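Only a single protein chain was left out; the remaining protein chains are all shown in position.
Note that the chains are named A and B in the order they appear, and that numbering of residues resets to 1 at the start of each chain.
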Amino acid sequence: MARMIGLRLLKLVPVLFLVSLATFFIVDLVPGDPARAALGPDATEAQYEAVRQELGLDASLVERYVDWIGSALTGDLGNSLIKPGFTVTELISLALPITLQLAIMGMLIALFVSLPLAIVAAYREGTAVDRFTNGLTAAFISIPGFLAGLLLAYLFVFQPEVPRYAWLALGLAVACGMFLTAARRVGDDLGRNVALWILAGLVAIGVTLLVFANFPSFPRTGFVRLTSERGVLDNLRSAFLPALTISISQIAVFTRLLRSDLIATLQEDFILSAKAKGMTPRHILWREALRPSSFSLITLAGVSFGNAIGGTVIVESIFGIQGVGRLIVNDGVIPGDYPIVQGGVLVIAVFYVVVNLLVDVSYVYLDPRIRRG
Amino acid sequence: MAGTGAAHLRDDADDVVLRVEDLVVEFRTRGNQTVKAVSGISFDARAGETIGLVGESGCGKSTTGRAIMQLPHPTSGSIRFEGAELTGLEGEDLRRLRTRLQMIFQDPISSLNPRRKVRDIVAEGLDIWRSPGDKQQTVDAVLENVGLDPQMVGGRRPHEFSGGQCQRICVARALVMDPSIIICDEPVSALDVSVQAQILNLLKSMKARYGLTLIFIAHDLAVVKNVSDRVVVMYLGKICEVATPDQLFARPRHPYTDLLLASIPVPDPRRGRSERQIVGELPSPIDPPSGCRFRTRCPRAQPICATDEPEIRPIDDDHYVACHFPT
Partner (left out) sequence: MTDRDVALLEVSHLSTTFETQRGPLRAVDDVSLQLGAGETLGIVGESGSGKSVLVRSIMNILGRRATISPESRVVFDGRDTRALRMSEARHFWGREIAMVFQDPMTSLNPVRKIGRQIVEPIRFHLGIDERSATERAVSLLDRVGIPEARRRLDEYPHQLSGGMRQRVTIAIAISCEPKLLVADEPTTALDVTVQKQILDLLAELQEELGMSMILITHDLGVVAAYADRIAVMYAGRIVERASAIELFEQTRHPYTEALLRSIPRIEHESHTVLNAIRGRPPDMTARPTGCSFAPRCEHARERCREDDPRLTDDGRGHEYACFFPVSLSTTTTPERTGPAGAPHRSPEGAR
């Protein structure tokens, strides 16, 4: 196992080399002259030549690449052209934690919602629950990201009573479901189960009411850093809406994918044989069916996570957050500050590659059949 | 079990259309190990004969069938077909010769393109190799010969047919090329019991009508016995025994053939089950046993079986066996 991961890491080296090469040269091909961008329109020809030399733009492409990648390996991604005094490394290290937190939270919310949803839908394939899930995810998929963000901002910031009461209704519905299950189990001689379901229902009601009474207010814009003295709760409050926005489309695709894979797995002989062994539905779904059904989900989750790191510029703009996406677009591409673009894209690429490595490693964990060789 | 040795091959004068000599097929695994699928087997087929290749999974019978078609090219050995050496052929020459060698597979449904109409499936070979001319007529005639009504089935697609009918379509697709040999790889094992006999009878009558030679590959001994003129028993990439079916099954001389026969449940309750104990599992073809490959499971094995590989030798009239201690 360790050897395999080592081998994979080794294989990453050429991949990262190619990525850095592509990053560097593609940015170089983009029209616009960095020296002019740095100087502004009123500079003289002599000043222009001086800056070109200072930036090393008179050297050959290969020399410049070697220079750039050499420094990048030591953590130095060069200086910003437009924000004097800032290094690209500093700018990225300010933006990256925010983006990472949003991506991770979005992923967690998406998995937390879609896993149970998909399992219930697959188990009750063709029933009302399944059709409801289908409709819900269809709606989620068809909402464009910016609309979802604006909608959530509108609801949670300007009409907070709507999500508050929706929460209450949802929580009470879940609790009712638990009580109903308990009622159906009455007369069953395993009284233990009835008690457990009643207890679960009471806990659900308690949690629902507690959150309902202290329903948090969410900021329209801005981000409180995890490390700031305002504390974790403020940080979570400021991250919640953007993370939820990111998770909306993920919830939809994760649920649909896992549901269809689970339905296929539930047709397998080993599921029939688990049923014939008298195993409970819970055992069958969680222990037997989930793991062999999760390969495509893991692949997709990896890709989504990569996207969330690189492509959340819209969400960041809506909620006024200074993440990597906005850094690259607003501070890099638009003003022509090319070291920011190069550095930002390189960092995102590295994350993509690493996440894919994790996905590959998780396959090995999930499927013993590919452990050989 | 040797297989090395060619005592059972017959003279070219006896209108031998296919002669396989010392065929070796090896594959590389991902872990860079060598799977010895077929290790030096020889056999021949006369015109109009049905040669049955029989054995359990892993014996190399299907690999042998594919190697004759050069799918893939064998590792070494010679395959002479109608006087021409197939092993060295490439490209156009090979493809042209392959039309005279047709193949029928185990799963008829998946070996037919689900998106094409039956008539087009059957005509495909003609489109490539023959002038258009009376193509339509040829296809209709062949469909009729395999027991399908061209008007009824021609325009339909494979999924509308049962397994047995799909196998008829496969037979038609092979026959339309006017082959001299058809290699049948487990042609009835995916079919229902009541349909198997239809297909077996069809193959027999097509063989007579078109003057075919059949290489019939199967794991079911009763089926092989029913259709074959000569049976080759294989185990782990080697030949154990070669004989006419009646002789082979009446008096098996190789301990493996004997074991196979004892394992078949006979549809006769008075016979009961045979008391024979069967020991062991099939060894790995990556690291087959030394000497006779069957020795690890053989009740008659002696020390010599581990060191010396038995050669195929005649033991009776037209009956050959590769064993140091035949029964």
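One rule holds in what follows: a residue touches a chain if its C-beta (ideal position, glycine included) is under 8 Å from a C-beta of that chain, and two chains touch if they have at least 3 such contacts.
Because the structure is predicted, anything quoted here is derived from the model rather than measured.
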Quick check: which displayed chains does the absent chain contact?
A, B
Looking at the full complex, which residue from B:Val118, B:Val146 or B:Cys292 touches the chain that isn't shown here?
B:Val146
Looking at B:Glu82, B:Asp107, B:Asp178 or B:Asp229, which residue reaches the missing chain?
B:Asp229
If the missing chain were put back, which residues of chain B would it touch?
48-50, 56-57, 145-149, 152, 162, 164-165, 168, 192-198, 200-202, 204-209, 219-223, 225-229, 244-246, 249, 259-274, 276, 278, 281-282
Extract the touching residues of chain A with respect to the undisplayed chain.
125-127, 185, 187-190, 266-270, 272-280, 283, 287-288, 291-292, 366-369
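The working rule: only the chains that are shown with their structure count from here on.
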In whole angstrom, the CA-centroid distance of chain A from chain B equals 55
